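All protein chains but one are shown at their positions in the complex.
Read from first to last, the chains carry the letters A, B and C; within each, the first residue is number 1.
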Amino acid sequence: MILINCPYCGEREQSEFTNGGEAHVIRPKDPDALNDKDWGQYVFYRSNPKGIFYERWVHSHGCRKWFNAVRDTSTDTILKIYKLTDNKPDISEFQNTLESPSGEPAVGSGNFAVKK
Amino acid sequence: MTTLISTDTVNIIQKNFQQILIRGDGKDQFNQIINKEISLQPPSKNLEIKISDKYIFAKNSFDQWTLVYLIEQNYKEIIKTISSLNSNDEILASDYSYGQVYFEVSGENKDEFLNKLTQFDLRNKKFPDLSMAQTLIARIDCYIYKLNNKYIITCNKSYEDYFKERLVDLINL
Amino acid sequence: MWESPEPKKGYDVIIVGGGGHGLGTAYYLAKEHGIKNIAVIEKGWLGGGNTGRNTTIIRSNYLWNESANLYDHSVKLWENLSEELNFNMMFSQRGVMNLAHNEHDIKEMKRRISANRLNGLDTQWVDTKQIKELVPIMNTENLRYPVLGAAFQPRGGVARHDAVAWGYALRSNEMGVDIIQNCEVKDIKTDNHKVEGVNTSKGFIRANKVAVVASGHTSVLAQTAGVRLPLQSRPLQALVSEPIKPVINTVVMSNAVHAYVSQSDKGELVIGAGTDGYNSFTQRGGYDVIEETVRAIVELYPIFGKMKMLRQWGGIVDICPDASPIISKCEVKGLYFNCGWGTGGFKATPGSANVFAHTVAKDEPHKINEAFNLERFSNGRLIDEHGAAAVAH
Partner (left out) sequence: MPALRNKNCNYISKKEIKITFDGKSYSAYEGDTIASALLRNNIRLIGRSFKYHRPRGIYTCGIEEPNALVQILNEHNEPNTRATVKRVYDGIKICSQNRWPSLSFDIGSINNILSPIFSAGFYYKTFMGPKGFWKKIYEPLIRRTAGLGKPPKNFRSKSIHQNHNIDILIVGGGLSGLIAARKLIGTDYEVLLIEQDSFLGGILKNSNKVKKVDGKNVFEWVKETEKLILESKNIKILKNTLVTTYNFTNHLIALEDKYAGKKIDINKSELILHKIRTTHTILANGHIERFISFRNNDLPGVMLASSFEKYIERYGVVADEKPVIFTNNSSTISLVKSLINLNCIPSAYIDSRKIDDIENDTKEYLSKNNIPFYPESEVEGCEGNKKVEKVYIRNSHNKISFINASMLCPSGGFNPDIHLFTQSKGLVKWDDKIISFKPDTAFQNTITLGSVSGNYEFKNLCKEINKKLSFLKASDLNLEIETNIRDDFSIKELWETKINKMSKWSKSFIDLHNDVTTKDLKQAINEGYDRIEHLKRYTTNSMGTDQGKISSINSLGIVSKILNKKISEVGTTTYRPPYAPLSFAAIAGRSTYEYYDPERKTPIHNWHIKNNAVFEDVGQWKRPWYFKRNETETMHQAVQRESRQTRKTAGILDGSTLGKIEIKGKDALEFMNLMYTNAFSKMKPMTSRYALMLGEDGMIMDDGIICKISDKHFIATTTSGGAPKVFAHMEEFLQTEWPHLQVYLNSITEQFTTFNISGPKAREIVGKVFSEIDFSNEKFPFMTFKTFNYKNTQARIMRASFTGELGYEIYISPQYALELWELIFKYGKDFDLVPYGTETMHLLRAEKGYVVIGQETDGTVTPIDINFNWMIGKKKKDFIGKRSLTRSDTAREDRKQLVGIVPLDKSQFIEEGQHIVECESLPSKIKKPIEYLGHISSSYHSPNLNHCISMAMIKSGNKLMGKKLFVSTPKGTKNIPIEIVSPVFIDPENKRLTS
């Protein structure tokens, strides 16, 4: 169970939070102007990278405030937490430790998966 | 006010209480309006508590404050305060009286006792005196206020029986 | 035994992912469609993905016709798979029970049972008394959410997960399929919306058709071909207890008291937990999820309080918005996906592999997987197997 540093309340256990999926997905300003496919993209499609992921969290059992985080989904390490009003941090700020799509070594198994 | 648990090391009392939940932007105008109504400046720092003999005034979230009445007021007065706060468009004040339950936890072992029900870090360096938090205790949403030698915990009234049972159960184990 | 050859320069079909679905696809391509120049490329060891880490529950009592047909196609194949592959899958049709804990569950299950019946499935309603007879150790009354009945599918059960991968591997290898382990596909090479092959840790391998069956990692691979899939990868955890003498002879699942359990032929309780609430590829998951599950197990079977957890682990499942899989072509010619099985694709292994092989061989879907296309996320024709939405009054 990871710790998440709520920008408003401090460090709390992840079970106090709800994940809101990918961050920076903006609701189309004029939905009617989109065709079915593009609208479908907005409703159903979200990025799902292994590695650096921009995501949203809400402190649902605390202050109920939404905020963004950058997390490495291959290690669950939180690289950065920022408020909704802050700028999206550039990807170059973070080091991707994955050398290949799955990032797993030739031998062994999950133990040796990914270096931090 | 009833004593729920009294041991050498942990004491818990319960009472009915009145409370207002206030939402707003926390800026100057907001502060003036509040100050006018209850002559107490709303705390500006997140999770900070201001206390007088009448109130606990806490900022419990980015744009949310709770005003806990320590002494029971004429309900009419509270309703009046609420409606004059609500006469401002940029404020939402909701009456939270009696819809919540209130427990005071004190005694030497209060931290250890509460940490049987919550993982919340109660240590002074993480949770200083005169601060509050919203967190899970016994798996339900609670507000917890830290005042010198005691904690005040409030939760929704519908959980009253459940919460009491969990507290008593632990004391007996 | 199967061989571990070095990859050739090219193949007719490359299957990415050596789990049950991938190996099965190779098997049916070779057996039913006469395509034998196939490579199955696996980054780790065969069956090391979710095939090797699932709770092995098999059933077909899904609500919607499309799903019921697909999963029952699979159960029918399961019923003869040991013989067909001459490898004991230990498919044990001990019955699968879904418990109802409130009025809403009852309504939802009765509806499902009726729909299943019309689809020719054997799901039936069992009351508390019958549940007690089937699973005497269950606590049905004295708990927070009492057990009010259950939907029971006698033909459901469990099978030996590893055997599925190994059985398909052995037999497809015999028909000439190359099984290449410890070879990671790094990207899918396309040109002008057409597949050319895959770049792997062992070099480039050419193919006109690439079928991706990489469960949790599918969307990562799709991305390399410029294809976006509506998938989210989540850890799903499971655990086993120490072995004990047989005490529970049926697979029991419960949604409201979230836990499912069966006892393996070796005696350990195999227990499934829920997915974690966030995307992750760590094959680990949070401890809180394990706690929730064990709480539920102890609630339903108080005597299991005396049991001990021997091992907990996680797998990465790829979840679709409607909780149904994608078995489909895509905008890139020669590129096929079989994914989105989420928490429940083991049961579908033979069926999915069978229709996917058809899709790859014929470049068009089998009737059974027609509805499991990608277009449904544009036109709205979802196959929503979340069960009924929120309980409301």
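Throughout what follows, a residue touches a chain if its C-beta (ideal position, glycine included) is under 8 Å from a C-beta of that chain, and two chains touch if they have at least 3 such contacts.
Quick caveat, the model's predicted, so the values are computed rather than measured.
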{"item": "Among shown chains, those touching the left-out chain", "value": "A, B, C"}
{"item": "Omitted-chain contact residue, chosen from C:15, C:40, C:180 or C:297", "value": "C:297"}
{"item": "Of C:32, C:265 or C:331, the one touching the omitted chain in the full complex", "value": "C:265"}
{"item": "Where the unshown chain meets chain C, residue by residue", "value": "1-4, 44-48, 52, 65, 68-69, 82-83, 86-88, 90-93, 101-104, 107-115, 117-120, 125, 137, 143-145, 160, 162-163, 166-167, 181, 241-247, 249, 257, 263-268, 284, 286-287, 290-291, 294-299, 302-313, 321, 376, 378-382, 384, 386-393"}
{"item": "Absent chain, residues of chain B that touch it", "value": "16, 21, 23-24, 63, 74-76, 79, 82, 86, 89-92, 94-100, 112, 115-116, 118-123, 126, 138-140, 156-163, 165-166, 169-170, 172-173"}
{"item": "In chain A, positions touching the absent partner", "value": "1-3, 13, 18, 20, 26-28, 30-32, 34, 36, 39-40, 42-44, 56, 58, 60, 64-66, 75-76, 84-85, 107-112, 115-116"}
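Definition applied: only the chains that are shown with their structure count from here on.
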{"item": "Pair joined by the larger number of C-beta contacts - A-B, A-C", "value": "A-C"}
{"item": "Centroid spacing, where centroids are CA-atom means, of chain A and chain B in whole angstrom", "value": "33"}
{"item": "Rounded Å distance between chain A and chain C, as computed from the means of their C-alpha atoms", "value": "26"}
{"item": "Residue numbers of chain A (touch at least two other chains)", "value": "13, 15"}
{"item": "Junction residues of chain B, two or more chains touched", "value": "none"}
{"item": "Complex contact set, residues of chain C against chain A", "value": "43-45, 48, 182, 184-187, 201, 217, 219-221, 223-224, 228-233, 277-284, 286-288, 318, 321, 377-380"}
{"item": "Contact footprint of chain A on chain B as seen in their complex", "value": "46-47, 60-62, 64, 119-121, 126, 133-136, 141"}
{"item": "Contact footprint of chain C on chain A as seen in their complex", "value": "1-2, 13-15, 18-19, 21, 36-37, 39-41, 43-46, 48-50, 53, 55, 71, 73-76, 100-102, 104, 106-107, 109-110, 113"}
